[in-house]
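Left out: one protein chain. Kept in place: all the others.
Labels run A and B following the written order; every chain starts at residue 1.
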Amino acid sequence: MDFELNDNQKMIRNMVRDFAEKEIEPVAAELDEKEEYPHDILKKMAKLGLLGILIPTEYGGAGLDTISYAIVIEEISKKCASTGVITSVHNSLVSDPIMKYGTEEQKKKYLPLLAKGEHIGAFSGTEANAGTDLGAMETTAVLDGDHYVINGSKMFITSGSEAGIHIVFAVTDKPAGYKGISAFIVESDTEGFEVGSIFEKMGIHASLTSELIFEDMRVPKENLLGEEGQGFKIALGTLDGGRIGIAAQAVGIAQRALEESIEYSQQRQQFGRPISKFQAIQWKIADMATSVEASRLLLHKAAFAKDQGGRFSKEAAMAKLFASEAAVKAALEGVQIHGGYGYTKEYTIERLFRDAKITEIYEGTSEAQRMVIAKSLLG
Amino acid sequence: MNIVVCAKEVLDVSQIKVDPKTNKPILQGIDKKISDIDKNAVEEAVKIKEKLGGKVTVVSVGPSEAREYIKELLAMGADEAKIIPLDDTRDYNVVSNLLAAVINGMEYDMVLCGEASIDLFSGQMGPRVAQKLDIPQITYAKNVDAEADKLTADRDLSGKKVTVESPYPVLLTVTKEINEPRLPSLMEILGAANKPIETIDPSSLEAEVEAGTKISDIKGVAMERKNVIYKDDIDEGIKELVDNLAKSGALG
Partner (left out) sequence: MVLIYSNEKNLTLEMLAKGRELADEQGKEVTVVLIGEDEADEYIQHGADKVFVAETDLKNFKVEEYTQMIANIAEKLGSETIMIGSNKDGNELAPRLAAMLNTGCVTGCTDIYFKDGELTTERVVYSGNAIAVEQFTGKPHIMTIPSKLYDPLPADSSRTGEVTKESVDYKTFPSEITNIQVMESEGVNVEAATSIVSCGRGFKNKEDTKMAEELARLLPGETLGCSRPLSADMKWFTEDHWIGLSGHKVKPKVYIAIGISGQIQHIAGMRDSDIIVAINKDPEALIFKSADYGLVGDLYEVLPKLTAAIKEKMA
């Protein structure tokens, strides 16, 4: 048993930390304020291989392990949670299923594009009436000659308006229920693909989240991912991996909240001494640090489990559940430690507070994680 | 072009805090990293290699865990590294003699160093190594143009720019302004694992290892500032501040 990162993982952490400090930190607050998508940052990340972390080297990626992946997402999210989730979706919700279920042709065509960042990826599953309950999906795909004709709409799609490559889920066989869902690789310049409204959100402002509308969108037959009817399985399997990404994002947010709180509490003087000298603050900081540490351990354990090749749904769900709740709590306490200043936009903790909440919601709410965990224990 | 870069790991000085009781810096538990300006030296070496071809070798005297940090320089594009493990001293005389002894045993055209390390900022290593190798030194280089048979560098001296030309071999120390060190990509980081790192036993080298100085104490710096921060009522703050400045005689 060894809790040390290996040399490569440490180097990766240092590199991403340097990158985030130099390239993300100076613009993060402005991107948040202007609700601007981090195009430039993503371009630079692509050059460093950060958009192809898990993609095998033969398809232009770095072919790294999932712990390294978690380290990257944590370090990026520490500086900008929006860039964190975009990267997480791109790597684990889009590249991963193509690696796992794609045909050799699909892999050769799409993975290098994703690894080089020529296209950002989006995972288009959620609908207005189908969130946690994916089985309620209404978008349909009907085979017509060499093409599937897809009709319907999607909701809350991270990078929906910006991505070039989408994994789209649609019903190919309605009576079969969730076994009638299929997955498709869709290029955003396909005729019939339209971006609907972009949502105004509480947090992660720089990650544009949109509605997508498909109107008689003709997708070549060879873009079916996996087999017809395999969509639900692909979605669930993919989301297990995605949850590791979101857990990492949450750890990044929580870690930053802790760091900001430590710094502020040592600097802020009340009653003639820094507030860090008061036990009320010390206990908060101690609790925050403990849950950050616990979150990271669960995260790395889940990442390790994924790399062992077996099922890791429970581990991923636990990591995501615990880390996201820890992030929300850390940001909340962080604001409290900052007092009135923490409620203003001048302090980073305000953004962390707004950004943290979503980690309890997307890629499976906390309630859904508890369902997954309970099911694995109780059957 | 065979290029040698001298580099070392240092405490990340930006993390150092001062113990309010003893007023001494707390040096335990501080992360280590490659001294910033050494990365500029590696960057310049890799650029020269990209232009003229050749090989970049990093040489470092330091504690055994230095290996971990030296790998970062291999990821940046250096081809191999030689580490002389030495845990207990950082004496300039000892370290420069060891570095020179290793470099002397290699084929080299150019030696690059940072102008100083960011922890102690002495700036001794470059000139000492140059003297031991008996070669010219070009310090504080902020612009280097290396050609096959000679090198031209602009030196950044206070108030003047001195251009120096030298044949090889030559030693250069570079400033932070000379370039922006590259961040290695994930692929380059993975590639670094396959690059050779040789460990050289210091006792196998013919070098004098007599320390020139000994540090008897690291004292704190008395830095007491009033830390009166005006945040909400700036107008009132300015009034108070100007009164205080006037009282102290700072307004002349």
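Worth pointing out:
Following the convention adopted for this analysis, a contact is a pair of C-beta atoms (placed from the backbone, for glycine too) under 8 Å apart; a residue touches a chain by one contact, two chains touch by 3 or more.
Worth saying up front: this structure is predicted, and the values here are computed from it rather than measured.
Interface note: of A:Thr132, A:Ser197, A:Gln267 or A:Gln282, the residue touching the hidden chain in the full complex is A:Gln267. Among B:Lys47, B:Arg67, B:Lys176 or B:Lys195, only B:Lys176 touches the chain left out of the display. Although one chain is not shown, part of chain A still touches it, namely residues 263-264, 267, 341, 346-348. Across the interface with the omitted chain, chain B contributes residues 11, 13-14, 16, 18, 24-25, 27, 91-93, 96, 118-132, 135-140, 152, 157-167, 170, 173, 175-177, 208, 210-221, 223, 225-231, 234-235, 237-239, 241-246, 248-252.
Quick note on the criterion: only the chains that are shown with their structure count from here on.
With centres defined as mean CA coordinates, chain B is found 38 Å away from chain A.
The part of chain A that touches chain B in the complex is made up of residues 7-8, 10-12, 14-15, 18-19, 47-50, 52-53, 57, 62-64, 68, 269. Looking at the complex, you find that chain B touches chain A at residues 33, 67-68, 71-72, 75, 183-187, 189-190, 192-193, 227.
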